[in-house]
Every structure is written in structure tokens, then in C-alpha cells.
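Of the protein chains in this complex, all but one are displayed in their positions.
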Amino acid sequence: MSLPADILPLEVIDKTIDQPVWIILQSNREFTGKLVGFDDFVNVIIEDAKEWIVNEEHSELVMEHNGRMLLSGNNIVMLVPGGKKDV
Amino acid sequence: MSTATAEPTSVSSQFLANIIGKPVNVKLHSGMLYSGKLESIDGFMNVTLSSTTEHYENNDNGLLHKYTSDVFLRGTQVLYISEV
Partner (left out) sequence: MSEIKQDKQPKLQPQGQQQQKKKFESPKREAILDLAKYKDCQVRVKLMGGRLVVGVLKGYDQLMNLVLDETIEYMKDTNDEVSKDKTRSLGFTVIRGNILASISPMEGSEIIYMQTSD
């Protein structure tokens, strides 16, 4: 790589630790919660996660989780630091 | 990046080590939710559970199955593992 990019994606995720995060999967499923950590594969650990299924117009809350959750990085497409805005 | 790349799979393996023997929810890509005691787990997220119940999406939905013996879940199908 000729020039290092100013903002590295994994650094952004690293800075989101201990903060709310919104995680979007390949399917219509999404998670919000506090980011606890992540690994090389971007398997993610979130705390007090809310699990959503997003339809045309609205997000349906599937489940609320207490404690920590290990979310497989396999299906994660996007991570949004700061959490979900419209909830 | 420094902390993330230094120790591969550190955070997740730490988490996994901590939750063995505890009650967990495991969801598969299909939406099936398995609640039971986490007997063992490996780096592929293969999981075995004991005294497991099976629901669709959420524990409020009707009980589909109750397993008295162990249940093995294939890691490739696991969406998440969460503490109860």
C-alpha cells in the first residue's frame, strides 16, 4: 500500500469498545448493545444486546439479552459506532 | 489495531472459557434458539449443550422440543452464544 489510510477500520472498532454499537448482518437481523471486544475475525462480544429483525418500515425486537453475547463474525456486514439512532 | 491483532481470538476465547458450565442461549442462522447448559465449545464455535430446550427465535414462542441428552450444534450454523 502506497499511503496508509488515515482511518483504519479495525481502529475505529477498537475505539468503539465500551460504547454503544449497532451491528448489521447479511440477513435482516441487527443487534445493538455495548461493545465489549472483538477478535481478528471480527467475532464480536456485546453486552446487554437487543436483537432486531428489520422489515420494510420498522424494526421488530426479537429478544433482549442480559449479559454478554458472542456474535459470530461470519455474517456481520456493518458496524455502526454509537448505536442505532432511531431507537 | 494493535490490541486487536496482537493476540488472535483472545477476547472470544476468553469469553468462551468463562461461560462453560453456565446456562446459555445459542441461536442458529435458521432462527432456532437453543437454551441449555453449555457443556463444551471449540474454536469453530461448535457447541454441546445439556438439558436443552428448542424454540423458534425467542423463548416466548412455543416450545418445539425438549432434549434430555446432549445436543451438538455445528459451529458454522451458530449465529451467537449469549449468557442467560
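First chain written, first letter: the chains are A and B, and each begins at residue 1.
Everything that follows uses one rule, which is that a residue touches a chain if its C-beta (ideal position, glycine included) is under 8 Å from a C-beta of that chain, and two chains touch if they have at least 3 such contacts.
These figures come from a predicted structure and were not determined experimentally.
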item	value
Chains in view touching the one left out	A
Candidates A:20, A:67 or A:81 - the one touching the absent chain	A:81
Interface with the unshown chain - residue positions in chain A	1-3, 5-10, 12-13, 24-27, 42, 56, 73, 75-82, 85
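The working rule: only the chains that are shown with their structure count from here on.
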item	value
CA centroid of chain A to CA centroid of chain B, Å	18
Contact footprint of chain B on chain A as seen in their complex	8, 10-11, 13-14, 25, 27, 29, 31, 36-41, 43, 45, 49, 62-63, 65-72, 74-75
Of chain B, residues touching chain A in the complex	1, 3-5, 8-13, 15-16, 19, 25, 29, 33, 45, 57-59, 76, 78-84
